[in-house]
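Only one protein chain is missing from this complex, and each of the others stays in its spot.
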Amino acid sequence: MVRTIIGRVLSSLLVIAGSSVLVFVIMYLLPGDPVDSLIDPASATPEQIATLRHQLGVDQPLYAQLADYFGKLLRGDFGKSLLNSEPVLPKIIEHFPATLALAAASALLSVIVGVLLGVLSAIHRNRPIDVIARIVGLLGISMPTFWSGILLLLVFSIHLGWLPAMGSDGWKTLVLPAATLGLIGGGFIVRMVRNSMLEVVNEHFIVTLRSKGLSERAIMYRHALRNALIPSVTMIGMLVGEMLAGAVVIETVFSRQGIGRIVADAIMAKDLPVVQGVIVFSAIVYVLVNLLVDISYSYIDPRVRRAA
Amino acid sequence: MRESATAKALLQKRKWELPALRSSGRRFDLSRLFAAGAVAVIAFIVLCAIVPQWIAPYPPTEMMTDSIMQAPSAAHPFGTDYFGRDVFSLVVYGSRDSLFIGLMSVVVGGLVGGTLGALSGYIGGRLDSVAMRLVDTLMTIPGILLALAIAAAMGPSLTNIVLAVAAAAIPGYARVMRGQTMSINGRPYITAARSIGVTRFGIFWRHVLPNSLSPLLVMSTLGIGSSILAGSGLSFLGLGLLKEIPDWGTLLSQGRGYLTVAWWICTFPGLAITLLVLAVNIVGDWLRDYLDPKKKEA
Amino acid sequence: MFLAIALVLSACAGGNGGNKSSGASGGNGAAGEAQSSSAAPSAEQAAAETPVQGGELTYALATSPDTLDPARSGLAVASRVYRSIFDNLVVKDANNEIKPWLATEWSVSDDGLTYTFKLRQDVKFQDGTPFNAEAVKFTFDRILDPNTKASNSASALKPYASSEVIDDYTIKLVLSTPSRAFLVNLTQTTLGIVSPTAVEKYGDQFGKNPVGTGPFKFVGWQENADITLERNPDYNWGPETASNQGAAYLDKLVFKIVPEEATRIGSVQSKQVLAAETVPPQNIAALKADSNFQVLQVETGGLPYTLFINQNKEPWNELKARQALQYGVDIGSIVKTLYLGTYEQAWSALTPSMFGYDASLENSVQPDADKANQLLDELGWTVGSDGIREKDGKKLTLHYVDGSPNREKRNDIAVMIQQQLKKIGIQVDVEITKDVATKVFQNDDYDIYGNSQVNVDPNALSQFYHTAAPGVLGNIAHVSDSQLDQWLEQAAVEKDDTKRAELYKNVQQFIKDNAVILPIYVFPYTVAASNKVKGLAFDSVGYPQFGGVYIQK
C-alpha cells in the first residue's frame, strides 16, 4: 500500500512538472506580449517598450525563461504578476477558498441530487420518475453553463429577488453558482449511478440475496446501492476537474472571487506567471484529490484492497 | 470479480440458455422512444446545416433595421435580433458551424487520442508509460483552460476552436482506447492469432483495432455534445467565432446581454444547443447500451 | 470615458487605444454637470438640499482595476477608483480654466520651459505624513524612473525633465520643450500626488496599498470582488470645482467588480448595489422608466470612436475609394440601431465638448449609395457576378480589424458595415482579434481599424494625424500631409486660443474632406443608480466625484 502511494506521489510530481512546462510553452507561443496591456503601444516609444520587456524578462528565449521559472518554483516562488507585480502564490491562496467553497458546494449538491435521482430511476426503471431523472440528468450536461447560470440569476435574484446576483461573501451568494455548477455534476452522476445500479442489479449475488429472503428494499439500498456507489467514488476525482473548469465560467457570470476567474483574466492578459501559478496549483489540487480518491477507494472497496 | 475461464464459459452458457434472463422487461423500454426522438432531432438539424436555404425564411444576414428586437410573430417565428435579423433564419444557418465544431473536434480529438491510446495500450512498455504520463498531464489541466489558452494563442477561427476543443478532449479518448485495447489484447482469439503466426501489426490491425472501436464510438458521440458546449463556453469568454453567419454559441453569448429586453434573441439559440446536445447524448447512451455486450441481451 | 469601457476590454487586455487613461479635464468639459436623464437631481440640485452624513455607497464597476498606483495604472477604471484617493496640483473647471488644488498659485517662464508652484501647507497624506514639495518632486521623478514601470503617466507627464525644490512648499518643474498641454495634463489622475513614505514602505505593492491626500482613504482590495475606501475625516482641501470641499459625507465607499453585464444590471435592480457603471443601451430605457432608479450620463471628451482608413493599403490610398466608404456606410442607422438613441453620432475627429470642435461638420456627410457606386465605377471597380466589385481579377475587399471582446458593441458595428458595404460591392472581411497590438501597430495588417481616445486637449490630434516620426506608432490612418502637419505643430504651441481653435478647425475640415476617417459615435459614460443616491457628480473627464455623494434615508 505505502509502496503504491509513494509511487503515485512520485509520478504525480512528474505530471505536475509536465503540465506546468506544457502551459509555459503554450503561453510562450501566445502572440503579442504582456507589455501591450501595460502600456499603450500607440503612444509608447519602442525604447519604452523594449526596456519594459527587459524588466519583465519576457525578452529572454524560452529555455532561459523556463529554467528561470522552475528555478524559482523549486524554491516555492511562483513569481509575480506581470500586470501588478503582485506575488502569485499569495494571490492564489487568497482566491482559492472561494473556488473551493464553490466546488465543494456544487460537488455536494450534485452528489446528493445525482445519487438520489440515479437510484430512483434505476429502481423504477421506465417509470415516470425514471423519465424525469434521466431528463434532468441529460439537461444537466446539455445546457451551456453560462446560459443556465444567467437564467437562474434572472429568475431568482432579479425577478424573485430571493438571492444575491453576485459576490462571494456568505452562503447566500453561493447558492446560485453552486446550483448552476451542480447541474452539470448532477447530470453526470445521475447517469453514472443509474447505469451502475442497473448493472449491479444484474449481478448474480442479487439472486442469492433474494434466495435468502431479503426484502427488495434491503437488497436495493443495503447491497445494490453500495456496490453501485463504490465506482462512483472515482467520479469525485473527475468531478473536481469539472468543477475547476466550470469555475472559470461561473465565477465570471456571478462575479465571484476565485482562481477560475484569475486564470481566465490572466490568459487574456498574457500574464504568464499567474496563468502558470494557477495551473500548477490546480494541477496539484487535482492530483492530490485523485491520489486521495484512489487511496480511499482501496479502503472502501475490499476487492481493490486485496489487489493492492 | 475474478472468474475461472470455465466459469466464464458457463456464465456465457447461462445467457445462451435463456436470452430472456436479462431482457429489460415487459414495460415498453423508453430509451428506444428517446433514441427515436433524438435521431429525428439530429436529422432535422443536419438538414438545416446542409440546405438552410430550404428552411430559413430570410437570408441570415439581412438586417431589417426598422424592425429590430421584434418579439416572435408569424413573420418572425423566433423574433428578430438587435440588428433586425430574423433569429429563426440565424439559428437555421448557425447550425452549420455548430455542427462542424461538434463533429470535427470529436474527429480530431478522437483520432489523435484514439491512436495514442491504442498504440500505447497495444505496444505497452516504455511508450505506454510515457504516453500515459502525457495524458495524465493533459488531464490535470481543466479542459476549458487548455482550450482557452490555445484559442487565445491562435485566435478565434473555426479551425482553431476545433483544435482547442479537440486538444482538451484528447486525454479522455486516449484513456478509453488504451483500456479497451488492453482488454481486447487479452482475449483468447488474440492468443489464437498469435499461435497461428500472425504478425504483431497484423494482429493489431485486423483483430485488436476493429474490436476496440465501439467504446470510442460511443464516447465520440457523447463528445459531440460536450464539444459544442465547450465551443459556446469559449464564445462566452470572448474567444468565440465572429463570422458573417454566427454559430449558435456566438449567437447565445452575444444575445445574453438582451435577455431582459428581448429574451428570444439568445433563448432560441440556447434551446437549439441544448436540444442538439441532448439528442446526441441520448443517441450516445443508446449506442453504448446497444454496443455493450453486457447489455446486449436486453 | 472611452476608458470606461476600455475597462471592459482591458479584462482581456488586447492592449489597444482603449487602455489609455490619459484622461485629463476635457475642453469645455461640463464639470459636475451630469446630464441626469431621470428625475434624479443633478449635482447642483443636490448641493441645495442638506446632505445626509454617513452611510455606505456600493458602486459596481465593469472590470477590475489593474493597480491603484497612478503612475502604473493603464486603465480608466483604476482612475475612477483612485480619483478619490489622490489629489492633483491643479484642477480644470467648467470654463477650461486651470484652478488651484494642492497648488495655490503658479507661474510659467516666458520660454514656457519652467513652471513654479506654491503649495498648500495644511495638507496631510492619509498616512499622516505631511504633503510638501519633496512629495511632488518624488511623485514626478518616480514616474521618470524606469524601475517604476510607469505607463500612461509617463506620456501624460511629457515633456517634464526635472524639478527643483525651492523650499518646503515651493517647487519648480522644468520641461525639455514648451507645451500648451503640460499644465492641463497636470490635472490628470495619473499625475496624482503619492505619499513618498508609503511608496518606500510598500515598494511595488504600492498599487495594492495606495496612500494619497484625497477625500477617501484606501481600506482594502479583494481582487475580483471589491475595493473598499473610507472617509478621510481630515480632508478640507477640495478644489472649488467640487460640490463639497470638506470631508466626504459617506463613511464608506465600496466598489464591486461585476464584469458580466446582466449580473451588473441585475445587482442594481435587485438592490444588491446602489449604483452600477456602463449600462448597456438596451437596458437604459427600462431603467429610466423605473421610478426607483436614475440613469446618469456624462459625455466624454477627446477623440470619438473613429474608424481609421489605412492609406498604406490599395486601393484605400485613393481619395475616391475612401469617399466611397464615407458615402457607403450609413453611420446614422448604425448608431440608431445599436445604441437605440443613447449614443450621439460623431461627425468630426474631435468630440463636441473639445476645445476647437468644428460644429459645422455636423450632418455634412450623408449616406449616398449611388455616389459611392459611381466613385467606385470611376476607379474602374466593376461589379462581378457575385455582386462584389473586381478590378484586374482582384476582388474589392476591405480588411476590417477590431479588438475583442465586443466592447461598446464595436464588433456589431463591423458586422453592420459588412452588410452595408456589401450593397455597394465591397466585401468586408471582419477580423476580430485579441491581439490588436501586433496586428495593427506592429504588422500594419488592416484596411480599417477603429479607435478612440479620451483626452483633454485637441493636441491629441497630432498623435493620430501628424506624419509619424519613424518608430512612433499611433497614426493609424498613415495620413501624411505637410499642410496638416504644419497646422498641428503651430496649434501645439499657439498661445492665442482663437487662433489655436482656427487651426484645429482646419485640421478637422481636412480630415473630413480627405475622408481620412469615419467618425462613428461619442461615448457617454452611463451610471444607473438607486434614487436614494444623491449628489453624484462627475469631474471634467467624467470620473465620478464621490465627495459630495450622500444617501437619502
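Annotations
To keep things simple, chains are lettered A, B and C as they appear, and every chain counts its residues starting from 1.
Everything that follows uses one rule, which is that a contact is a pair of C-beta atoms (placed from the backbone, for glycine too) under 8 Å apart; a residue touches a chain by one contact, two chains touch by 3 or more.
Methods note: contacts and distances are computed from a predicted model.
For the omitted chain of this complex, the UniProt record lists the protein as "ABC transporter ATP-binding protein", which is one of "Cation:proton antiporter", "Cytochrome c oxidase subunit 1", "NADH-quinone oxidoreductase subunit N" or "ABC transporter ATP-binding protein". Taking every chain of the complex into account, the absent chain touches A, B. For the chain missing from the display, the contacting residue among A:W162, A:F205 or A:Y221 is A:F205, taking the whole complex into account. Touching the missing chain, out of B:T115, B:S157 or B:N211, is residue B:N211. Residues of chain A in touch with the missing chain: 3-4, 203-205, 207-216, 223, 226-227, 230, 301-303, 306, 308. By the touch definition given at the top, chain B reaches the unshown chain through residues 1-14, 16-21, 23, 25-26, 187-189, 191-199, 202, 207, 210-211.
The working rule: only the chains that are shown with their structure count from here on.
If you sketch which chains touch which, every chain touches every other chain without exception. Of all the chains, the one whose CA centre sits at the greatest distance from that of chain C is B. Here the CA centre of chain B is 46 Å from the CA centre of chain C. With each centre defined as the average position of its C-alpha atoms, the distance from chain A to chain B rounds to 21 Å. Per-chain CA centroids place chain A at a distance of 39 Å from chain C.
Residue positions 12, 262, 434-435 of chain C each touch two or more of the other chains.
In chain B, the positions touching at least two other chains are 152, 155, 238, 256, 259-260.
Partner chain A is touched in their complex by these residues of chain C: 10-17, 19-20, 22, 64, 66-67, 69, 72, 74, 146-147, 149, 151-152, 154-155, 204-205, 207-208, 222-225, 256-260, 262-264, 266-267, 269-272, 434-435, 437-438, 441-442, 451, 463, 471-474, 476.
Within the complex formed with chain C, the chain B residues making contact are 61-63, 65, 68-69, 82-84, 152, 155-156, 238-239, 242, 244, 254, 256-262.
Against chain B, in their complex, chain A makes its touches with residues 11, 14-16, 18-19, 22-23, 26-27, 29-31, 125-127, 130-131, 134, 138-139, 141-147, 150-151, 154, 158, 191, 199, 202, 241, 244-246, 248-249, 252, 263-264, 267-268, 275, 279, 282-283, 286-287, 303.
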